[in-house]
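Shown here is a partial selection of chains from the complex, left in place.
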C-alpha cells in the first residue's frame, strides 16, 4: 500500500484488446491501440484512455486528444475514436483506473523517529513512518502503512492493509478493520459531546464506549467520529466518508452508505445500508434513517425517515433583492393561508347568495 | 488526568445503598444489589446500572438485563428491577458515571522524543508525550497532560489539570485556563480572516490579539478558535464546544454556553451566558446574542437576538418530488401575496356593490 500513484516509468501499457479481455465490453475501431493511463476528455493525450458517462460532457468527445475512450451503448456512435463500448462507462473506468494505478509499495519497518511502546505489536510487513506515536497495547496488522505524525492510542487495534495518512489521531481502545483508509487530520474516538446540566454548570459524562470501524471503510480528511458514551459508535463495512464530516457518539452507519463532505450527524442516530447523503446535510440526534435513503445536499433532517426515497430541503437561491422581497413572507405564511381560507368562505357565501 | 477509562480490573463495585448514601435518591427493591459500571438499557449486563430519562426509551425498561436502573419519580413504577428513584435521572447518571470512571493517572515527566525549548516551564507533575513541540517561553501547569504530536507555541500559558489530546495546535501567546480539555485536531489561535481589498488584491491584516480560554472549557476535535485581530477572542468559563466548530476572531462566548458540532460563528460576535446552540447552526459576524438563548440546529442567524427564547429556521424536509412542487413557489411569494391582496380588494368591492 502506498501514498502515491505510479510514475510514468513505473506504468505499463495495454492494448484495447487486452483491456476488454480482462474487463469485458466490446472494442469498436482499432483494437491494437495502446494506452497506459486514464485521463479526462479535456486533458487527455494520445497515450490516455478517457471516458464519457455524463451527458453534459458529450460535446468534449469531438475534440478530445485521447487515444481511446470508454462509452455507453447510447454514446457509441458519437465518436470515431477507438473505443470500448460497455454498460456502465463510469464503473468500467473505475476498474481500469485501479488496474492501471496499483498501489506502490512503500517498504516495511519502523522509522527511526517513531515512538512505539515496547508492548505494541507491529506486523513485520507494516510500515510506521516518521514522528508517529503508538501507545501501549496497540496492534498494527500486516502491510498497514502509518504515515508521518499519526497518533495511535493505547490498546487500539488497526487491521491489515490499512493506510493512515499523515497526522491522523486515534484514541485509546478503538478498533479499525482491514483495508481501511484514514485521511489526514481524521480523528477517531474523541469524546462524544456528553454533558448534563448540574446545578450551575455542565458536568462531563465519561465517554466509555469505543469507535469500531469495519473493513473497507474510507474516512476523509479532518472527519471526526466520536467514541460512544456507553455503547460503541459503529461504522459498518464499506462505508465511504468524505472530508470534514462529524459523526456523533453512538451513531451506527450502515454498510456501503456514502456520505459527502461537511455532513454533521448528531448522537445516537442510526443510518441504514446503502444510503447516500449529500454534502453539508445535517441529521439530528436519536433518529432512524432507513436503508436506501438518499438525502440531498444541504438538507436538515429533524425526524426519522422510515421509507426509502430521495428527500430534499433546499431554500431556493435568488438574487438578493428578489430574496429580500419573497423571503419575508415566510414569516407570515400562516396569516396568508388564513386570508385564503377567509376569501374562500366569503366567496362561497356570495356564490350561495348572489345578490 | 488520563486518556482512558478504567479497565474492568481497575473498577470497584458498589451497592445501591452505598450509592444513594453518596448521591441521594431513594432505593426501591433490593438495595444490596452490587453494580460496577453504567450501561445502556439495551446493552447492560447484570453488573451494570442503567438509566431511563428519555420517554422514547421507556419500552426498553421491560427487557433490559441491567442489575439496577436510575429512574424519575414518574417512571418509578414502570419496572420491577432494583432502582434508584430521583428527580433528574440523567444528571444522577452523569454524577455516578463520573464517580465510577475516574481519570486514570498517566504519570509525569517529558517523553524522550518531545522537543521542549529550554525556556519552557513545565510543572514537575505534568506529562509531555511523544512528538510534542513546545516553543520558547511557554508554561505548562500542574498535572496537565499533553499527548502525542501537540504543538504549543511561543509564550503560550497552559493551566493546571488540562488535557491536550493528540495533535492539538496552539499558536503563540494564547492562554488556556485550568481543567481545560482540548480534543485532537483542535486549533487555538490561528489568524482570523482579516483581509482588506487594496487596489487589486487582498491585503492581510496582522492578527495581533490572542485567544484566552477560561477554566473548565472543553473544545471538541478539529474545532478552530481564531486569535483576535486587535483585541482577544475570549471563551468564558465552563463553555462546552463540540467538534468541527469555527469561532471567528474577536468573538466572546459567554460562560456555560454549550455549542453542538459544525457550528460556525463569524467574527466579533458576542454570545451570552448559558446559551445552547444546535448543530450546524451558523451565526453571522458583529452580532449580539443575549443570555439564555437557544438556537435550533441548522438555523442561520443574520441579526442580533436580544431576548431569551428558542429560535428556529429550518426548511421542512420533504420527498424530493414534493419539494420540487412546493419550493418553487418561494421565488414568487411576493406575487402570491399580491394576488391575495387583489382578491381581497375585488371581493370587498363586490360585497359593497353586489350587483
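Every chain is named by a letter (A and B) in the order it is written, and numbering of its residues begins at 1.
Here, a residue touches a chain if its C-beta (ideal position, glycine included) is under 8 Å from a C-beta of that chain, and two chains touch if they have at least 3 such contacts.
The structure presented is a predicted model; accordingly, all values stated were derived computationally and were not measured.
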Complete-assembly copy number [criterion: all chains share one sequence; 2 shown]: 3
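One rule holds for everything that comes next: only the chains that are shown with their structure count from here on.
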Whole-Å gap separating subunit A and subunit B, where each centre is the average of the chain's CA atoms: 25
Touch list for subunit B against partner subunit A, complex: 3-5, 37-40, 42-43, 54, 56, 90-91, 93-95, 97-98, 101, 111-113, 129-131, 147-149, 165-167, 181, 183-185, 216, 218, 220-222, 238, 240, 242-244, 256, 258, 260-262, 279-280, 297-298, 314-320, 323-324, 327-328, 330-334, 336-337, 340, 343-344, 347, 350-351, 354-355
Residues of subunit A that touch subunit B when the two form their complex: 113, 115, 131-133, 135, 149-151, 153-155, 167, 169, 171-173, 185, 187, 190-191, 193-198, 200-206, 208, 222, 224, 226, 230-231, 244, 246, 248, 262, 264, 266, 282, 284, 286, 296, 299-303, 305, 309-316, 318, 322, 325-327, 329-330, 332, 336, 339-340, 343, 346-347, 350, 354-355
